[in-house]
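Only one protein chain is missing; all other protein chains are in place.
To keep things simple, chains are lettered A and B as they appear, and every chain counts its residues starting from 1.
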Amino acid sequence: MSAFQELVSRYHQKIFMVILGFLRDREDAMEVAQETFFRAFRKIKGFQGGSSFYTWLYRIAVNMAIDAQRRHKRTPLEFRETMDGAFEEQNEVEKDPFSDLHDKELRENLIVAINGLTAEHKAVIILRTIEGLSYKEIGKILDCSEGTVMSRLHYARKKLQVKLKAFLP
Amino acid sequence: MSLLGKRAKRALLFSGILWSFAAFAGAAENASQTVQIKIGAILASNQSDEFDLRLAPLEKQLRLMKYRSYRLLKEESQKVQRKGNATFEIPGGRSLVVTPQESGTKQLALRVHLQQGGKPLLDTTVRLNSGGNFILGGPPHEGGALVISISATAQ
Partner (left out) sequence: MMRCDDIREVLGAWLDGELRQADAEEVRAHLAGCPSCGEERRQLEGLQKALQDTFHAASTSIAFDSFWRGVERRINQKRFWYEDALGWVRDVWTPPQLAWSVPIAIILLLLGMFSVENFLPGLRTGIPRNNFAAVESIDAFGRNVAVLREDETKTTIIWLYQNQEGDDESTGEKSETSSSF
């Protein structure tokens, strides 16, 4: 396995998940994730290790996801049809059927609410929630300060809270 | 990261856009290599009171010469490169050679040589605004005087 193939093997799942957070469609996310690694392959000679490789790679992924999202704007209805497929793959857990329905409704409305955020605010929510990255790491990926990451997260969370008031406990 | 950080690349791209704009503007300034020369040969006389309606745009200028009648004899337009010659045949066996000199797009310098039968009558250099004109007159023709309107526009 070549060195680059090794890198793809190590990060492809993470990159795919971040992009899926933006695009919410499996096939689109797959395309963009592959394109991300292709872009990284083309630019890897210029990577001098000034930041960590995965920070650099995430930055490419986030930019491509935002770019793709602007090109493929989806309606909430379309989203529901594709996200149902993703929901089916989750591990089955014993649950109260009513709470299951409530959870599904909450998730759907949450995704719609996230979709209403600007690209910058969506990016911090996704990177923090999906990847659990630190503010410092998020700042490096998005080329902004930790303070900016903090205020964007605060704003995004406030906005989501307002929109989901009826659903949150 | 690559040799150029994103800020540097952005600055480079923006500088490139500005430079292209400046180069284009500069090129537009310098690359006005072609000049359109338009001449109108006019017979000014007192033999009638007729005013050729084709000369309406020049009426105010022509009336300065106090003739009663003005008739358009010939109108011709030529595109010429700077330092190139535009030769016009003028009624009465005359010829007019106009040579644009090196200048910008807003102002032009024209070297004008009027001759008759191989003999030079007038040699002058006139600086004028692009799109403007000046009048050359005096040589006798058909009982009146020949008046030539010369205009030039940088392309």
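Things to note:
Here, a residue touches a chain if its C-beta (ideal position, glycine included) is under 8 Å from a C-beta of that chain, and two chains touch if they have at least 3 such contacts.
Quantities reported herein were computed from a predicted structural model and do not represent experimental measurements.
Counting the whole complex, the residues of chain A in touch with the unshown chain are 5, 8-9, 12-13, 16-17, 20-21, 24, 26, 30-31, 33-35, 37-39, 41-42, 60, 63, 66-67, 70, 83, 86-87, 89-90, 103, 106-107, 110-111, 119-120, 125-126, 128-130, 134-135, 146, 150, 153-154, 157, 160-161, 164, 167-169.
Hidden from this view is one chain, which touches chain B at 6, 9-10, 12-14, 17-18, 21, 25, 28-29, 32, 45-46, 57, 60-61, 64-67, 92-93, 105-106, 109, 114, 116-117, 119-145, 151, 153-155.
In this text, only the chains that are shown with their structure count from here on.
Centre-to-centre spacing of chain A and chain B amounts to 65 Å, using the average Cα coordinate of each chain.
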